[in-house]
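For reference, the structure discussed in these notes is given below.
Apart from one protein chain that is not included, each protein chain of the complex appears where it belongs.
First chain written, first letter: the chains are A and B, and each begins at residue 1.
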Amino acid sequence: MIGDIVIIIRDNWLLLLIGQYPNGPLGGLAATLILSVLSIALAFPVAMLIALARLSKSPFLLWPSTVLVYVARGVPLLMLIFWVYFVVPLIIGTRIPGFVTMLVTLVLYEGAFLSEIIRAGIVALGRGQMEAARSLGHSYMGAMAWVILPQALYNMIPSILSQFVSTIKDTTLGYVINVADLTFAANQVNNQLLTQPFQVFFILALIYFVICWSLTRAAIYLERRISNKRSGRGGQVPPAMSARALTAEP
Amino acid sequence: MITFENVNKKYGEYQALTDINAEVKRGEVVVVCGPSGSGKSTLIRTVNRLEEINSGAILFDGKNVHAPMSRRELNRLRSHVGFVFQSFNLFPHLSTIENITLSPIKINGVKREVAREKAMALLDRVGLAHKADAYPGQLSGGQQQRVAIARALAMEPPAMLFDEPTSALDPEMVGEVLAVMKSLAAEGMTMMCVTHEMGFARDVADRVWFMDTGSILEMADPETFFSAPEHPRAKRFLSDLRH
Partner (left out) sequence: MRYVMMPQAVRNALPALINHTVSLFKNSSLAMAIGVSELTHAVREVENLSFRVFEAYTIATAIYLACSLVLMAIGAALQARAAQVGGR
């Protein structure tokens, strides 16, 4: 079985890596990574704007952002993809390429979820930080930029990175609108071989797992480094968090 | 310097402040004391508009803090009043010296090196120059509060407000913070302090205001207040304190 897997990878690695380029659009792992990175890069500032809008007092900002977040939380991503792919061209008149559809949908969808995380981080800080900053004379946005957001974003790094990992996994849904990504490439390989679906999709799963797992490990490392710098401890895990403390005693 | 004119404030149905008329003169040190729930924290928080009022005016250096004004004006006004919180509220993601230099750099446009020099001088003054690069998480409560005072002083305000600065500290650290406050008073800083530290009031205050249920019931100099309070509730408060 391992032999099968190795053979499949050896024969198809180029297809899996970059899809049918140059005979077609860039696909495979490269497309997945580009789509993921772009979605994350755009979703992050969008999420901050939505989070700030949800915290503002002006109804013009509060209502649209709240509606967006509730729609994203209540409707499946697949449904939203179909919306953007089929319905929006009817409204604006031109067809949109699959890649752009996925990008826009992901930015809005992941942005909405990310904004909830950021908003939770901001609210968790409490009033004291904002009051101290405003008392010194900072404006609301100044306080946000220099005091609140740095802390909120840092505190929520695990959740934020977990959302990034979700984004990477959600890019596979582009498959239903024929976006040439890694899942699509894997499907092509499978349709060629026909007799080894398990091995092919195992490779697919493995690649996704490696990417997501590395991101998660990087997050943990990053968090521990910053935490040590701030509290001056020598790299120990806080005692309350060790699993030992919570296991059953005889 | 700080004048309260017919100040009233309600939280919904509850009257938090009733007809406050008082004045803190330039260079004066006023201590506001009273039982909990008396409105003293609310009162001091109205001075820089952390709390709104329903009627009346609060004049700081001649300007009404609660008049309708642009956000920029309010921010500028706030930068002229130093506020020290009970829970310190240092910025944990910045080092001590960065906590102090943040506001002069971002708000007053002071150059980084100049701000650093001034900050080091302030830290020296509160006795923490050796902790310039430490983070708040590494400091004790008393040290954090002293840094908070230095941070407020960095904006060179003509007046300082203290909202129960030592109430959250372990007893052995109260002294170091009070020492800083005393030295500030000795230099002629206009100060308004909400505190339970009666020793501080006796030594340093020019006037003591006693508050209960939203009104200032008695205003006197410390000598008179501590030896012969007039209002019955003030008498009761002082006798409760002694136990």
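One rule holds for everything that comes next: a residue touches a chain if its C-beta (ideal position, glycine included) is under 8 Å from a C-beta of that chain, and two chains touch if they have at least 3 such contacts.
Quick caveat: nothing in here was measured; it's all calculated off a predicted structure.
Within the full complex, the chain left out of the display contacts the shown chains A. Within the complete assembly, A:83 is the residue of A:21, A:83 or A:154 that touches the hidden chain.
Touching the omitted chain from chain A are residues 70-71, 73-79, 82-83, 86-87, 90, 173, 175-176, 248.
Assume only the chains that are shown with their structure count from here on.
Centre-to-centre spacing of chain A and chain B amounts to 45 Å, using the average Cα coordinate of each chain. For chain B in complex with chain A, the touching residues are 48, 50, 71-72, 75-76, 78-83, 85, 87, 89-93, 102-103, 106-107, 134-135, 137-138, 148, 151-152, 155.
Those residues of chain A that touch chain B in the complex are listed here as 128-129, 131-140, 142, 146-147, 150-151, 154, 229-232.
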